[in-house]
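Not every chain of the complex is shown here; the ones you see sit where they belong.
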Amino acid sequence: MGNHVVCFGELLLRLTAPGRELLLQSGRLDVHVGGAEANVAIGLARLGHQAAMVSRVPAGPLGEAAIGHLRRHGVDVSGVGTAAGRMGLYFLSFGAGVRASDIVYDREGSAFARAGAGDFAWPALLDGADLLHLSGVTAALGPDSAAAALAAAEAAAARGIAVSFDGNYRAQLWNAWGSDPRAVLTRLVGTAEIMFGNHRDISLLLGREFSGDGEARRREAADAAFAAFPKLRLIASTARHVVDADTHRIAARVDAREGSVQTEEVSVAGIVDRIGAGDAFAAGVLHGLRSGLDLEGIARSGLALTCLKHSLPGDASLFTQRDIDAFNAGERDVRR
Amino acid sequence: MGNHVVCFGELLLRLTAPGRELLLQSGRLDVHVGGAEANVAIGLARLGHQAAMVSRVPAGPLGEAAIGHLRRHGVDVSGVGTAAGRMGLYFLSFGAGVRASDIVYDREGSAFARAGAGDFAWPALLDGADLLHLSGVTAALGPDSAAAALAAAEAAAARGIAVSFDGNYRAQLWNAWGSDPRAVLTRLVGTAEIMFGNHRDISLLLGREFSGDGEARRREAADAAFAAFPKLRLIASTARHVVDADTHRIAARVDAREGSVQTEEVSVAGIVDRIGAGDAFAAGVLHGLRSGLDLEGIARSGLALTCLKHSLPGDASLFTQRDIDAFNAGERDVRR
């Protein structure tokens, strides 16, 4: 490894009702491995980047399965240790048409959530890395996890390793403990060069609203963020219009200090699995960035990967450059 | 039990080709429990109402499975006895796009169809009930079943228990024996306070056409029905525009003697299972009624449940108030 991306976060097992059934309507569950940062790691590895995961799982077949899944797709898992605690789980039933999908989390007491800042050997885990990716979900799990996230981000920053941060704001998790999300997130974003989030995330960070509408508002928010966070050089987000559970329309936006790109809206119909679409966007943006593309290319790379993700069962994007090219070329019929 | 709804009708097993295959294209069938009135009973029980089923099934695992399914979802099945005869079956292959779904009935000689008026202990089976729900399918099964339906409805009416009647007109069943559907249905509707049916059903009952179009025609038909059937106080129906097998547009309408409500049309795309959508509408309307909602609320409750039903495998609505609220709030993306 070397010049690689380190992703830090929880590994989860997703247990999904088959077809479009409600949970346990019949007695079968399909299992996929997930976790926001793991999805990014897999998405990057499938695109040919070196990616390494840092996490904790319980010893035994559940943790091993999660590790094995990452390894199968080419992620370095030498930083995923075992620890006391459960495997984090979540249960999912897919919606259809006018019915929304539904998630039941069961991640309390997980091996990862029980780990604190001292359980990870930063900065050694960053040896050779040039990017650390993490997300706000980790910080929201509880005070120990928040401290662990900060320790990771600050270790990277101290070493001059770029930090990529995906807000992934989950009010429900933050509200479950006596947290001050703004304080924690402000410190985390302060370490970041790349932030995934839109004007609402920035409002939350800066404690102010942005009044314009559409692209103007988004640019205004980006400017405010760039002003508040001197290390920040790229803000990426999607705008999603939910028609129904099976059809969304999605546009991608990337803001740099100089210049912005906002793509046209793509209609994503026939949605198979919308989970992890945000992580696929992050992977696509990082892919574009690490491939040396310009802002337009970065935005299109993120757009392609997030749109494609909706067509694929499981939490992570497994697509390759060939799939991104086919998407960009408008190929929608059978490739022979 | 007490102040509960009694549903009277046949229990059926549905045997469905998997995926969108034709029947027995491959050698697997998925089994669900159905029957118009049973679907209403389950739909109501899942929404927190007390519901009891009265029916007949054969002794043995098939009948037991049907009973167990109702019990699982909270329906009182003490009124479902065993009797000589078969289990009523039907075979279903789902259509897709431009191909319609297809049903092969196999309900001849069923334990329920063989039972006559004397086989059910009316009025004792209505003890504590304040509503009896039944449908025209039962009356259409043959002279014995027609008599049984009449006996039930008239026992309720005699006791002052409200009758809810869903027309469910099936020409094929009525034509299979020397029946006079108009005579039978007129007697049944004569006992009813609530009728599920549209202007075409009313035309059939009254032997006249309604010439206007759209809402005017529907109101004219309702007025005629209210005039002809003095006990009737509510008529509920849906208007369904079939785009293709996967996309329908649906509006709900409720007519009272004073006032009508017709909702806007909802586009229901990505249809998973359209069977039982009419029964879900009935359950939703009865739910609204029993929850004390106004006409608008009743119509919206019926609309929500019938629209949601299209997203769910199986014959019956399993939705709760939380799902109706989410539908009404326009939630279509993942609920976390």
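As written, the chain order gives the labels A and B, with residue 1 at the start of each chain.
Following the convention adopted for this analysis, a contact is a pair of C-beta atoms (placed from the backbone, for glycine too) under 8 Å apart; a residue touches a chain by one contact, two chains touch by 3 or more.
On a predicted model such as this, the values are computed, not experimentally measured, just so you know.
The copy number for the entire complex in this file, given 2 shown chains of one sequence, is 6.
As a working rule, only the chains that are shown with their structure count from here on.
With centres taken as mean Cα positions, chain B sits 45 Å from chain A.
Within the complex formed with chain A, the chain B residues making contact are 266-272, 307-308, 310-314, 318, 323, 326-327, 331-336. Of all residues in chain A, only 19-22, 25, 95-103, 105, 170, 172, 240, 242-248, 274-275 touch chain B in the complex they form.
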